[in-house]
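Read through the structure below, which is laid out as structure tokens, and then see the notes.
All protein chains of the complex are present and in place, except for one that has been dropped.
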Amino acid sequence: MAEFSVEYVQALGEDGAVDEDEAPELDDESLRETYRLMKLSRRADERAVALQRRGELGTYAPGIGQEAAQVGSALALGESEWMVPSFRESAAYLARGTPVHRLLWYALGMEEGAEVAGSNFPPSIPVGSQSLHAAGLGWAQEMAESDEATICYFGDGATSEGDVYEAMNVAGVLDAHTVFFCQNNQYAISTPRRIQTRTETLAQKAVSAGIEGIQVDGNDVLGVRAVTQDALAKAREGDPVLIEALTYRRSMHTTSDDPTVYRTEDEEEEWGTRDPIERFERHLLETDVLDGESIAAIEGEIEETLADEIDLAKAGREEVDPAEMFDYVFAEMPPELRRQKEEWKSENERGGKEEGFERDE
Amino acid sequence: MAEFSVEYVQALGEDGAVDEDEAPELDDESLRETYRLMKLSRRADERAVALQRRGELGTYAPGIGQEAAQVGSALALGESEWMVPSFRESAAYLARGTPVHRLLWYALGMEEGAEVAGSNFPPSIPVGSQSLHAAGLGWAQEMAESDEATICYFGDGATSEGDVYEAMNVAGVLDAHTVFFCQNNQYAISTPRRIQTRTETLAQKAVSAGIEGIQVDGNDVLGVRAVTQDALAKAREGDPVLIEALTYRRSMHTTSDDPTVYRTEDEEEEWGTRDPIERFERHLLETDVLDGESIAAIEGEIEETLADEIDLAKAGREEVDPAEMFDYVFAEMPPELRRQKEEWKSENERGGKEEGFERDE
Amino acid sequence: MTNELRLVEAIRQTLDEEMARDESMVVYGEDVGVNGGVFRATQALRDEYPDRVYDTPVAEAAIIGLGVGLGAYGMTPVAEIQFASFAYQGFHQIQQHAARMRSRTRGTLNVPMTVRMPYGGGIRALELHSESFEAGYAHIPGLKVVIPSNPADAKGLLASAIRDPDPVMFLEPTRLYRAMRESVPEGDHTVPLSEAAVVREGEDATAVAWGGMVPETLSAVEASDASVEVVDLRTASPMDSATIVESVRKTGRCVVVHEAPRTGGLAAEVVARINDDALYHLEAPVERVTGYDVPFPLFAREDAYRPDSERIRRGIERVLSA
Partner (left out) sequence: MTNELRLVEAIRQTLDEEMARDESMVVYGEDVGVNGGVFRATQALRDEYPDRVYDTPVAEAAIIGLGVGLGAYGMTPVAEIQFASFAYQGFHQIQQHAARMRSRTRGTLNVPMTVRMPYGGGIRALELHSESFEAGYAHIPGLKVVIPSNPADAKGLLASAIRDPDPVMFLEPTRLYRAMRESVPEGDHTVPLSEAAVVREGEDATAVAWGGMVPETLSAVEASDASVEVVDLRTASPMDSATIVESVRKTGRCVVVHEAPRTGGLAAEVVARINDDALYHLEAPVERVTGYDVPFPLFAREDAYRPDSERIRRGIERVLSA
């Protein structure tokens, strides 16, 4: 009656060999920039986790291990095309030009970190819910006869939420210009992939929407880039695609999480050997795109950037005015809310000092 | 990487020919009972619509044209197995032994019509939502190591709701003993099947849950029976199945609906020639299971039953005590609710007469 | 110039005019296209704007969630949820995203969506087709909740809702869709959101109602000997409590009427606002004439559940004699 299949793509093998049929055409500069972004993301995550451990940051969800999936895909997107992330997309944000201090602001509990700059949605906490916004953007692009597309990130866990199925289904019906990019990092907090669903792949979820589903080695930044480029090309014509990138969350779910409770060291080590940055670095060294010196230069620049950005983040934190929470509820402040704001101010700003705003940690 | 397919089953062709490989083994008595139930359902629907037209019934959703899908599948279910219907399953209820007056009570706006008798859930109005209850029942059967299963009905429109995807997915993970029976009657109110989803079939929605999906000619009562029997056998072992029965809603969505707005006479006529009852009747006549006389006897009996049941329904309607709306909110009535009930009674039962309870039509 | 229209016709006309006015406006929902909506509120709209009126799959979370994306892209989404109860399927999208998008992004993203939905009882509808959840929505900061009670307001409020840059839940009383034909201003006509209307002046007591309860309240007041001021709230949130408070300061007595269950209903908020700003003027406890604390029953028991003019009249009498 009807037949379906799911393909698997890998361009840069674990052994460092490149399948030229699958690899995207990228000049050396692009390759180095890809590498730099992956390293920047890794180090930003590491610094963020360290800051959190010292009590200087709120809960943080590192993407360590997922840099290829995020950077490879985000770089395939045009600057004015829309990116709709979940909550673990630091690497994708960085690839889209978002400065590190904005990510830190969000992790400092500041709405300032969720301000929309460029065509990037803010982080979305409710699992899978943002997929519908991406379908909406993609539908708008179709209605506007735009030749642009939208990419949406979510995880393996999100594929169990009704929203994600609805999003793929309506995207299919409405010819939305949407690429659904699922980072299957094997876990939803403690819950392994096999407990999310009985399926062999997550890519096959696309079959239920009548759209294309494809699997890619998510630790292979070249494969991810190529598959996403193809998918975006189709999406721009009104054919949404679901990509499943097979990867691994190498660190904790968030800084509140202890992965040793639910997974083995063996497993973590096994995936360690497939680290996306190491694999890509080996390749770039072998092909002389990078050498020890240029790597050291990149690393040095990253450390400097991070130092500056962390300072910026802390400085911004000092500036937070809590009374602004009243200011953005509606375009115009209704009278009762104005009254509440006045109440708040009269109680908290006696003599100019802002009370009730010490962190109690 | 992974391959999937969806099969299509038909046992009794439109030409009346039977594919012995696909047909279930049923004795003549069962065949006649199947026929009787289909006819009963058809006539009950017709009478209900007529009653509604005379203002004697509320909104009613007839299942005319879907009798093979419902009766064929419901008869495959064991008596103590669970049936979880949507809102158009009169035929399935009748096949499960529910008397007509109970269905009419529901259409008279009486909770009495939604009382649970036997292993049948009440009608479910929110599209697709009941699929999760069926997954819960099927999961309970798995946990109880029961050799029973649950069948759940929903329509083509329901396959767009997140609940249905979630239900199939959790059923797959939890080895729920659930058969999801989708009556694809081509429309969700005015919305044709092709606007619900970009897929070729609805059966392929199963692929997203890693469970089996199969398509059957839903106007072929023998094919439906066979496919459902197979599916139930699998479900009883912990393998849920999605069945898509291809059928057609021959009359209106509900008595509030006017199908001429959104579909052509040609289309209706085309499906008219595939009517499930006529097809089955031809087959039973050709195979001498029925003759003109026995058909007349069945028809006579049905008219008598309906006359009695409509009387019962009307009599029950007269008995409705509105004050009972307070009685079933909780197992025990909380004080404030008791106060509200007293208030209601004091205002409405002066001198024993119940005010505020005339129908204003 | 005015026009005699039914409430549902006023809705349809407004959609039409707003689409003409705003080329970025899109109307979508279940059966709003070919079928023109199950109540015909979008009748023939698709013929006029074939590229901006869409039938969607049966998926309410999607209907709401898509609007968040459309809004971000610069469109003006006007969605229909077929019956108010089915907005619950998309409740998470309303609460977690539509209502919060402006505040969580400090105004860099907003959701100019209007979600139209028929609500309320009184038409002998199917199960779950008669509920009122205005109180639940009013408890969600960032949402506006608007409920017209007559054709002219339906037009003026809907136009304001569509033009409003924030998300509006627009609840249309099914009972009133075809209940009356009244004059509706032609051409551009807006009624500001968050302004209640004193639809009848009085001295002895204040009756506050909205949507489907306004006609019932007016006829209760007409049946009463007392001089009762009637406030049509029109916008449930942000609420114009000033108008209510002013009236209650004058009358000293108040009845609040709604169809939703009493506990946690919006009448409680009205009582609380009166408590805040007019307590010392109260001569009697505020009366709540509401649905009971039971799930809205199927229609055989609907009349017993839903406040009618007789019950409202009794409430007015109680508050006058207390």
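To keep things simple, chains are lettered A, B and C as they appear, and every chain counts its residues starting from 1.
We adopt the following convention: a contact is a pair of C-beta atoms (placed from the backbone, for glycine too) under 8 Å apart; a residue touches a chain by one contact, two chains touch by 3 or more.
Quantities reported herein were computed from a predicted structural model and do not represent experimental measurements.
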Statement: Answer for the absent chain's shown contacts is A, B, C
Message: Please identify which residue in A:160, A:201 or A:215 touches the non-displayed chain.
response: A:160
Statement: By the document's definition of touch, the residue of C:104, C:175 or C:313 touching the omitted chain is C:104
Field: Option touching the unshown chain, where C:184, C:244, C:294 or C:320 are the choices
entry: C:294
Task: Write down which of B:1, B:23 or B:114 is the residue touching the left-out chain.
output: B:114
Message: One chain isn't shown here. Among B:1, B:18 or B:140, which residue touches it?
response: B:140
Query: Which parts of subunit A are in contact with the chain that was left out?
result: 58-59, 87, 106, 108-111, 113-114, 123, 125-129, 157-158, 160-163, 188-191, 195-197, 254, 256-257, 261-262, 317, 320, 322-326, 329, 336-337, 340-341, 344, 347-348, 355-361
Message: By the contact criterion defined above, which parts of subunit B meet the unshown chain? Give residue numbers in ascending order.
response: 82, 84, 111-112, 114-117, 121-122, 124-126, 129, 131-141, 143-144, 150, 162-163, 166-167, 169-170, 173-174, 324-325, 327-331, 334-337
Query: At which residues does subunit C meet the chain that is not included here?
result: 85-86, 88-89, 91-92, 95-96, 99-100, 103-104, 127-128, 133, 135-136, 138-142, 237-239, 260-261, 263-269, 271-272, 275-277, 279, 282, 284-286, 288, 292-295, 297-298
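Everything below uses one rule, namely that only the chains that are shown with their structure count from here on.
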Task: Please indicate which chain is farthest from subunit B, where distance is taken between mean Cα coordinates of the chains.
output: A
Statement: Distance between the CA centroids of subunit A and subunit C (whole Å) is 39
- prompt: Where the centres are mean C-alpha positions, what is the separation of subunit A from subunit B, in Å?
  reply: 44
Query: Between subunit B and subunit C, what is the gap in Å from one C-alpha centre to the other?
result: 35
- request: Mark out which residues of subunit C touch at least two other chains, giving numbers and ranges.
  value: 56-57, 59, 61-62
Task: Enumerate the residues of subunit B that touch no fewer than two other chains.
output: 160-163, 195-197
